[in-house]
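Down below is the structure, laid out as structure tokens.
Shown here: the complex without one of its protein chains, the others still in place.
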Amino acid sequence: MVVDTSATEFETQDLLLNVGPQHPSTHGVFRMVLEIDGELVKDLVPYIGYLHRGAEKLCENNDFRQGIGYMDRTEYLAAHNAELSYVMAVEALAEIEVPERAQWIRMILCELNRISSHFMFLGAFGVDVGVFGTPFIYGWRERERIIDLFEEISGDRMMFAYFRAGGLAWEVPLNFPERVREVLESARQGVKDFDGLLTQNEIFIARTKNVGVITADDAIEMGMSGPTIRASGVPLDLRKTEPYLQYDQISFETITADGGDVFDRYLVRLQEISQSIDLIEQCLERLEDGPIMPEKMPRMLRLPEGEVYIRTEAPRGEYGIYMVSKGGNKPHRLKVRSACLSNLQALKQMCVGQYVADAIIVLGSIDIVLSEVDR
Amino acid sequence: MSTEIFGFDGVNVWVDGLVRVLLIVGFMTVVVMGLIYGERKILARFQQRLGPTRTGPVGLLQSVADALKLVGKEDLRPRNADAWTFELAPYLVFVPVFLGFVIVPFVLDWQVRILELGLLYFVAVTGINIVGWIMAGWGSDNRYAMIGGMRAAAQGISYELPLVLSLLAVAMVVEVPSDSATGESLRGSLNLNEIIAAQAEIPNLVWQPLVLIVFFIAALAELNRTPFDIPVGESEVVGGPFVEYSGIRWSMFFLAEYAALLIMSLIFAAVFLGGWAWPAGLFQDDPWPRWAQALLVTGKAGLFIFMVFWVRASVPRLRIDQLMSFTWKILLPLMFAQVLINGLVLVYDWPEIVLTVTGLVGVLVLVMAVDRAVRHPRPRPAPATQLEGEAAS
Partner (left out) sequence: MRGILKSLATTLSTFSRRPVTRLYPEGHRDLPERDRAFPVLLWDKDIDEPFCTGCHACERACPVECMTVTMTDNPNHTTNDGNSKRRKIVDKFYIDYARCMRCNICVEVCNFEAIAMNNTWQGHETSVYDRADLVMDLPQLLVQSKAKQLEEWVPE
């Protein structure tokens, strides 16, 4: 046997590492194939679609009240925000005026849902970074209190189906303001705990600073939105730039950071929790008695012909509903514009050149909800 | 060749050794079960949870139930796994840890054997388990396991150095009780019993603050505990080398992990906190009874174990490159400096307060070095376009 010894270089091969769909930190059924050289990621190919249930098509076969239930399931961590986009699209087409009280309550619930969703992010992200379970329990602890409140209001813990075209399904309980204030008090403690646990921790900073950087230009090009783009320094907050509900009535500042790295995405979300707490308190002051549904609502809503695109600021970014109506009680076409899907596009750009462990936390920092990505 | 055990005279040394080893293996297994339960309960409290509550009163039998379940599970081996490597790996992790118990001084004159080179034996024997980790990682024919095994090897070897140096730094300056024949004061011993006896009045904790901290950090890394649980990082490599193991083999890894924690805590108690001698040694004419000494050692070891659990509940995981730079660029130079100073103290007979002062300065340097490293993070990597790659498509 002749061995060729003239070759001066070894031929090396990169390792393909399949992460997901069953992996503890893919946050659902996301799959990505990493091409790694040692510990360095050289390429990344994401695969989505494992959770596709055809929610858009289902909505096209259901009337406008039935569709709300499906919207909950596209974005299960912030179902109020998903419902909001949907009912606002219907209201825009049907030209329904929503009573003021209903708008304020909607705002409070959406902001509460933002808090619960962000706590969920902080918890899952903390586990991704490697703290054994502690942030997870902190996050769940706060989320649980908010969910208990949602249950008292709407009856369900995640799939609320509480908003209706025109207003709300039913009136909130009498002790609503007090209960909200109680929950906010505990959420403040939660923010404090997270702040103490992670924000200044040297290991956490070393792990997250300058990791998964995306510049403002790239982020805009990718169509990113929500806290993910705000961390790159783009002040895109639909509550501020295109106020809906009563967001123009209350005062708040768009929270941005300029690093565009994982740490900034964490920090923006943490600050947004405090901001939402502040927003809810303003809302509670403005909350007055009144009707929660317009006077005249037809039993079965029929829309005129037309099309509309409504977008709102969900916890993960711009949650848009594009609805085409050709008359009748069902939408002709419904398209959900998912913030997670757009944000996920930047994953490769953020991960290539980093370590395998970084790819995991970058994915965590985007805060995807797979049911929203795949719908 | 005969010795004395439990009051029986003239017992063959081999029989004596065997009895002691068997006693320790049995005792350790029970203690490890307690440790697992303790860890789960303590971590649960850190996270405002209840922890195990189902099995037995307040979940006390949880570890027994776990052990029964693990023994009852099928011992799977992936079809493509390398049979010998895969099946032998758990033993190579498990056996060295238990060998280490040979020199551990539990209480005064109670251990398997007093070895003159006890500490050397300890680091030599427990270092073997890295081989087991690599074998587990390679033999499983799983990419996560392989990455985990490689990480374990890199980490285990790197942190062996500060660990050994920290033990060395203590051993070289420890004052051995003076030889009664010559009346000369001697320094330096690898015999754990002598090291403990030397701390009867003041534990090494006072003389060697830097070494204590470095030992703690290196021990965390050797034990693959947070923040150094990189080889087994659940959120990255899903258990690393263990990913393909199940049943009894997996439980051997598990047992070895906790036995290693226990032995490390006992060594810590012996080398830095004075084991059974301090503060009991202050009453040298009237030594404490054995049970009191045992309680003392348990308390000291328990402190170490609690710290490990506490750290586990509080800090994130480091990345592999940060882990390596931390040991090679920060810990190792500091330890070299400390060993050098200890050598100077040894040669020139400087007062021991020099050790404390330099140790405290070293701690300060360590803190500043970490802060500086955090303030200057890794630069941004090259953009995606500059790295070519073709992933599976």
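Lettered A and B in written order, each chain numbered from 1.
Assume contacts are C-beta pairs under 8 Å (C-beta built on N, C-alpha and C of every residue); 3 or more make two chains touch, one makes a residue touch a chain.
All of these numbers come straight from a predicted model, not from anything done at the bench.
Enquirer: Based on the whole assembly, the unshown chain contacts which displayed chains?
Expert: Missing chain, whole complex, touching shown chains: A, B.
Enquirer: Which listed residue, A:Glu151, A:Glu242 or A:Glu305, touches the chain dropped from view?
Expert: From the options A:Glu151, A:Glu242 or A:Glu305, the contact with the absent chain belongs to A:Glu151.
Enquirer: Among A:Gly196, A:Pro291 or A:Pro304, which residue is in contact with the omitted chain in the full complex?
Expert: Considering all chains, including the one not shown, the answer is A:Gly196.
Enquirer: Considering the whole complex, which of B:Ser158, B:Ser314, B:Thr327 or B:Asn342 touches the chain not shown?
Expert: Selected residue, touching the omitted chain: B:Ser314.
Enquirer: If you put the missing chain back, which residues of chain B would it touch?
Expert: 44-50, 53, 310-311, 313-315, 367, 370-371
Enquirer: Under the stated touch rule, tell me which residues of chain A contact the chain that is not displayed.
Expert: Residues of chain A in touch with the missing chain: 62, 65-70, 73, 134, 137-138, 141, 144, 151-156, 159, 161, 169-171, 173, 193, 196-205.
FYI, only the chains that are shown with their structure count from here on.
Enquirer: Can you work out the whole-Å distance between the CA centroids of chain A and chain B?
Expert: Centres of chain A and chain B (C-alpha means) sit 43 Å apart.
Enquirer: Tell me, which parts of chain B touch chain A in their complex?
Expert: Per the stated touch rule, the residues are 43, 46-49, 143-144, 147, 226-227, 229-230, 233-238, 312-322, 370-371, 373-374, 377-384, 387-393.
Enquirer: Which part of chain A faces chain B closely enough to touch in the complex?
Expert: 14-18, 23-25, 33-35, 39, 42-45, 126-134, 136-138, 141, 197-198, 201-207, 209-211, 213, 348-349, 352-358, 360
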